[in-house]
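One chain of protein is taken out of this complex; the other chains stay put.
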Amino acid sequence: MSERVAVRKTYKLFIGGKFPRSESGRSYLVQDANVSLASRKDARDAVVAARAAVKGWAGATAYNRGQVLYRVAEMLEGRREQFVALGVPGDEVDAAVDRWVWYAGWSDKLAQVYGGANPVAGPYFNLSAPEPTGVVAVVAPERPALLGLVSVIAPAVVTGNTVVVAASPTEPLAAVTLAEVLATSDLPGGVVNILTGRLSETVPTLAAHMDVNAIDLTGVTDAEQAADLEVRAAENLKRVLRPAPADHDWFADPGLTRMTALLETKTVWHPKGV
Amino acid sequence: MFEYAPAPESRSVVDIKPAYGLFIDGTFVDPTDGGSFKSINPATEEVLAEVAEGGAGDVDRAVRAARAAYEKVWGPMPGRDRAKYLFRIARIIQERSRELAVLESLDNGKPIKESRDVDIPLVAAHFFYYAGWADKLPYAGFGPDPKPLGVAAQVIPWNFPLLMLAWKIAPALAAGNTVVLKPAETTPLTALLFAEICQQADLPAGVVNIVTGAGETGRALVEHPGVDKVAFTGSTEVGRAIARAVAGTRKKLTLELGGKAANIVFDDAPVDQAVEGIVNGIFFNQGHVCCAGSRLLIQESVADRVLESLKRRMAQLRVGDPLDKNTDIGAINSAAQLARIRELSEAGSAEGAERWSPPCELPERGFWFAPTIFTGVTQAHRIAREEIFGPVLSVLTFRTPAEAVEKANNTPYGLSAGIWTDKGSRILWMADRLRAGVVWANTFNKFDPTSPFGGYKESGYGREGGRHGLEAYLNV
């Protein structure tokens, strides 16, 4: 008897809740696998999917979003070994699970911490509340491939944004595997879209895309490229999160800024009278 | 007929110098290259003063002065003492409020009743509000020890000259930054009077620097490598250029840009107040308001009635001498702005919209534009899409709440919106869906130092006012 032939996995993109190959039909060899090489068209398709998902996701109750994020944590916990098999250290997987849990809890608290009543000098009810900015393009840090990725996706989506993520080009398998987690976590299709491949192909398209509201340049390591992307983003005045410093500690308390940078504050006035 | 006799506010309270230098490091200095420009009264085209034009060298001097003040004085100063300086400034503004109001109306063209009752009181209130934050930053929700950024470069527009200065300088100073501020070239005078107020308050030299000039001066300031923060209020076009200019730098950027707000009137609106809100929304400050309600969306079933009321009300608007206490609409701020308003209005007519203005006599000298509405406007018209920044209202209709939301949001801007209806749940439903930073329900154009202001989308980013306004000036 010969040894059993294993079934290998095809690593594909994650767009609109589905796993398509790149429309370009290309892949690249990385981490001993053929990984989809996303094209500019894939990036545009991902933006369309992300935009379509905004209404439902931003309109969901905060409680519901929190439940979904917690479900992601549950699913990730269950696939811990799968990530370890890909070479992700166990403590990093644990931290990534914990990060989902941490952000899940923020869904119905941030508006209380970050918004509130304003005591204006007049007979008005006046309330400021944060709202998602919309579609966010995210360049995930190159490593840690899983914790870094989770640390940029979760704060964006917990508040109701949808994201198009350019995964680590050198370690994309964690991203594709995370997509499988997300696909089984009650997360509506299109809320998170993951592109693998070369940043130079997809990210400039996302930075210039007029239907993207914000861009998180965390994973951009080249200063000149970061500046170029910021210039592109200026065209429709995207909110820009600048690259993280090289020595950023991904295991540390992330604070609120990753969430608040991708929020709009809406202030509503109404007279008080009889 | 009941004709109101002229009721001019006296100019004598203001002492305008023939020429002004730059305010750098606590004193007025001549610009290094000796350039200057004239600031005129837009209501008469009379020259008010000769104002120094700051060049790159002057900007550099100012930034260095601000840096030195930041490092040696203002940065290390305890918050409670910074607070006291800001309280002092607020008090002096109140004490000299009439002088500031008259000067603002002279230089800007806005009616004295607005500079007197809106602008200057809000300026004082803004300094009072942020003064109180200076020693309470650890409680502002940005961590236990939030730090200032350093030197803030601030470029402000001409529509609310002193108020925009207050929106910029008060939170910056409260947070511990020092500033170099460039006022708009057509309205520098109240900023220069503010410099005198800083002197009167014994504010340490270099904490506030005022560099007057035009676009090039602003560019030099924004691009100066020594600034840590850039704050701009003005057009989306310039905002875009600034966003490009700071790309790849450490400079933190906040932008408060243009708007094309929808003011939405439902069939159950309190109609008399709605009409006031429409008028206030578009004719306040000659429509030179980024958050102006420049697109009126009326529910079809009441469109005729609301328009009739609106026209009747518009006929009561008094256009003329900004210093007359009964003037409702003053002068357009500049010849250039007047040309832009005219061009867009002509485009409105050319594209088939119907133009209407009440009978109104405009002065011969100066820059004037009658309050104007366009009916029969569609979303495709230029006057429904482009910011006119003048007393020109585009009127559209809608049938359902969902259509109103769709039309209101169908713009690259997202600064403000208005909703008029007696139904509370509809207000909240609408407010949730409108993509705008400020939503006024059954009111319009209300401002308060405690209330965050700023836009979605191409109306900019960051918020001014309230606790949120501190974030722009803290390293968080």
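By written order: A and B. Residues from 1 in each chain.
Everything below uses one rule, namely that a contact is a pair of C-beta atoms (placed from the backbone, for glycine too) under 8 Å apart; a residue touches a chain by one contact, two chains touch by 3 or more.
Simple rule for what comes next: contacts and distances are computed from a predicted model.
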| item | value |
| --- | --- |
| Chain not present in the shown complex, as UniProt names it (candidates "ABC transporter", "Ethanolamine ammonia-lyase small subunit", "Deoxyribose-phosphate aldolase" or "MoxR family ATPase") | "Deoxyribose-phosphate aldolase" |
| Contacts of the hidden chain among displayed chains | A, B |
| Residue among B:D272, B:E300 or B:E343 that touches the chain left out of view | B:D272 |
| Candidate in contact with the missing chain, chosen from B:R67, B:K113 or B:K168 | B:K113 |
| Hidden partner interface residues of subunit A, rising order | 122-124, 271-274 |
| For subunit B, the residues touching the chain missing from this view | 1-7, 113, 117, 268-273, 276-277, 316, 325-326, 422, 442-443 |
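Note that in this section only the chains that are shown with their structure count from here on.
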| item | value |
| --- | --- |
| Whole-Å gap between the CA centroids of subunit A and subunit B | 36 |
| Residue numbers on subunit A that touch subunit B, as the complex places them | 113-114, 116, 118-122, 124, 126, 128, 133, 213, 223-224, 226-228, 230-231, 233-237, 239, 255, 257, 260, 264-271 |
| Residues of subunit B defined as touching subunit A within the complex | 125, 141, 143, 236, 239-240, 243-244, 246-248, 255, 257, 412, 414, 427, 431, 436-443, 446, 448, 450-454, 456-458, 460-461, 463, 466-468, 471, 476 |
